[in-house]
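Note that this complex is displayed minus one protein chain, with the remaining chains in position.
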Amino acid sequence: MDHLMRDVRAFAEARDWQQFHTPKNLAMALAGEVGELLAEFQWLTPQQAAEVMSDPEAGARVKAEIGDVMIYLTRLADVLDIDLVEAALTKLDEVATRYPAAEARGSAAKR
Amino acid sequence: MDHLMRDVRAFAEARDWQQFHTPKNLAMALAGEVGELLAEFQWLTPQQAAEVMSDPEAGARVKAEIGDVMIYLTRLADVLDIDLVEAALTKLDEVATRYPAAEARGSAAKR
Amino acid sequence: MDHLMRDVRAFAEARDWQQFHTPKNLAMALAGEVGELLAEFQWLTPQQAAEVMSDPEAGARVKAEIGDVMIYLTRLADVLDIDLVEAALTKLDEVATRYPAAEARGSAAKR
Partner (left out) sequence: MDHLMRDVRAFAEARDWQQFHTPKNLAMALAGEVGELLAEFQWLTPQQAAEVMSDPEAGARVKAEIGDVMIYLTRLADVLDIDLVEAALTKLDEVATRYPAAEARGSAAKR
């Protein structure tokens, strides 16, 4: 994870792209990549979507799009000086408190 | 990172939420969280966005939204059996080839 | 449609919000609202999603989110001086040429 963050940063610096990598721009780029990921799934049935990785071509595209999303998320967190894994673990703790397992079991109702 | 993946998986299983965590649903949830992240930045000037983490309230919200995005991205990758960091590193290699540093320096032009 | 565009513009001007309504900011806000719309559908089964409008509460939320998306799309088009309906009709013509009915029948394959 640290390795990835440093590689993405070095990639950007080698191209003098820090000027483009503002929080607003990176958030937009992240959303754009998530849009491409959605496009891979949008016309699939739930069954087809569940089996997408067993199709070599579609599976490769999904993996590449997930990679793109992760690259921009890593870069955005780096620029904001946020530890991605720690932010997720902290948030997971909060959500676990809001949705106790006994009460939330089997229900997608929002709290 | 593995720790996070296992925690998110255990969180879902403890609530019997695997039934909701299909690839299509998780991709939608990921996009929904990215939308909330965008909302934190949308009316900020570039300058305000660059300084967002020095505002305790806005900074906490941004960190929480980034945590949410990371949680769903981790869960989606887990369900698809994709290694998130490896997918990003592989994609970064491809992008590095497509945008050689010498040619791409200081330019955001798409290839 | 023209009526809506003028109402949204008047709404923004009455609040001196033109300063926030730049193309980048409006595109982000549009994506944020689409994210909220996705959130309404993300955990529903295809069957539940198809019947969402017959649930008074969920139906009202979906309608409100669609309204939000339309407001920002209308505002973005206005700021860019794009005729929304004309842009859609022009694009539909292009897509119709790319996907001839006889060949595209029943297939979601991308071209």
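To keep things simple, chains are lettered A, B and C as they appear, and every chain counts its residues starting from 1.
Here, contacts are C-beta pairs under 8 Å (C-beta built on N, C-alpha and C of every residue); 3 or more make two chains touch, one makes a residue touch a chain.
Please read all numbers here as calculations on a predicted model, not as lab measurements.
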Exercise. Can you list where chain A touches the absent chain?
Worked result: 20, 25, 28-29, 31-36, 38-39, 41-43
For this session: Name, in rising order, the residues on chain C that touch the hidden chain in the full complex.
Result: 1, 3-4, 7-8, 11, 14-17, 19-20, 22-24, 27-28, 30-31, 34-35, 37-38, 41, 44, 46, 49-50, 52-53, 62-64, 66-71, 73-74, 76-77, 80-82, 84-85, 87-92, 94-96, 99, 101, 104-106, 108
Problem set entry | Missing-partner contacts on chain B, residue numbers | 24, 27-28, 31, 43, 46, 108
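Keep this in mind: only the chains that are shown with their structure count from here on.
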For this session: Return the distance between the CA-based centres of chain A and chain B, expressed in whole Å.
Result: 3
Exercise. Using the touch rule from the top of the page, what residues of chain A touch 2 or more other chains?
Worked result: 24, 27-28, 31, 46, 108
